[in-house]
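Shown here: the complex without one of its protein chains, the others still in place.
For chain A:
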Amino acid sequence: MELVCPAGTPASLHAAVDAGADVVYCGFRDATNARNFPGLNFSRDELRDAVRYAHKHDVHVYLACNTYPQAGIEYIWQAAIDDAVAIGVDAVILADIGLLRYARDRHPDARLHLSVQASASNEEAIKFYHREFAVRRVVLPRVLSLEEIRYLNHRIPVETEVFAFGGMCVMAEGRCSLSSYATGESPNMNGVCSPAAHVHYEERDDMTVSRLGDFTINIYDQNEKVGYPTLCKGRFRAMNKSGYLFEEPTSLDVTAILPELAEAGVTALKIEGRQRGKAYISQVVSAFRASLDRISQGQLTTRSSLSTLSEGQSDTTGAYRRSWQ
């Protein structure tokens, strides 16, 4: 399986390449990608240098242009596709059908991947994207089980890429409006889920209070581990009980089920976290590189040692096993 790794800065890209990535994915420093955080991402010149460095080490680079263009300024997204192709990236990751059409017509030789932001999770939807836009790979939403992935891989004419490590999302990706509801900005249009300018932490005695806009997301006791301040991971009170109604602050880690994913026909494993530091990227990529190498030599996977890097310092195999059903 191909190991697809994140990079939010040129230094992170170098770290990913050096740690054993097969592919590094990144975005331009604007709203065209779903990790539009302050101080993050690549200028055109930085991407050009990054592609040169990666190709020198036989590593591919994918460009994420996976937000939805806003009416009247579509040219920003179209320019991102044009520039990425001109720079020589190995694939462009898109979600919007208008952009897919633009890329197919303007750059017929470019390799197009369907972003998880398109939320294509069934056979007909994926076949549609392949038929209409010549999409060659689909990044599957993080809500599918192993059985469903295996089923799809037998019926669709494109490669599948699944999330292997990092942040979870239980929503219909690309359609979630929780961040918009709380802050007016969303990952879909602005490239930011819970934008940092709307996030506030307050240390109160031994507690940490996290807020997003006008909403209190969580109040952590002294010994509790902290998660991202997204509404879907908030701790709320309902029916006289407090708890995580949608999702606990935890990270995905598929180390334990790598052989099953390979057997299910998955082509590529995606590590989430373009917003994370190069230390995270080095450690996670190295660990997955070692696990994949062990599997390719017919050995068993070892236990993951990445929980200290996880949100809430805990991990899960998420929907792949759906142990809650």
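Keep this in mind: contacts are C-beta pairs under 8 Å (C-beta built on N, C-alpha and C of every residue); 3 or more make two chains touch, one makes a residue touch a chain; residues count from 1.
Here, contacts and distances are computed from a predicted model.
**Student:** I notice the complex is incomplete. Of the names "RNA polymerase sigma factor", "Cytochrome c553", "SCP2 sterol-binding domain-containing protein" or "Branched-chain amino acid ABC transporter permease", which is the UniProt protein name for the chain that's not shown?
**Tutor:** Checked against "RNA polymerase sigma factor", "Cytochrome c553", "SCP2 sterol-binding domain-containing protein" or "Branched-chain amino acid ABC transporter permease": the hidden chain maps to "SCP2 sterol-binding domain-containing protein".
**Student:** Among A:Thr216, A:Ser304 or A:Thr317, which one touches the chain that has been omitted from the display?
**Tutor:** Touches the omitted chain: A:Thr216.
**Student:** Would you write out the residues of chain A that touch the absent chain, in ascending order?
**Tutor:** The missing chain touches chain A at positions 8-12, 37-40, 195-197, 199-205, 208-209, 215-216, 218-220, 222, 224-227, 234-242, 249, 275-280, 283, 308-313.
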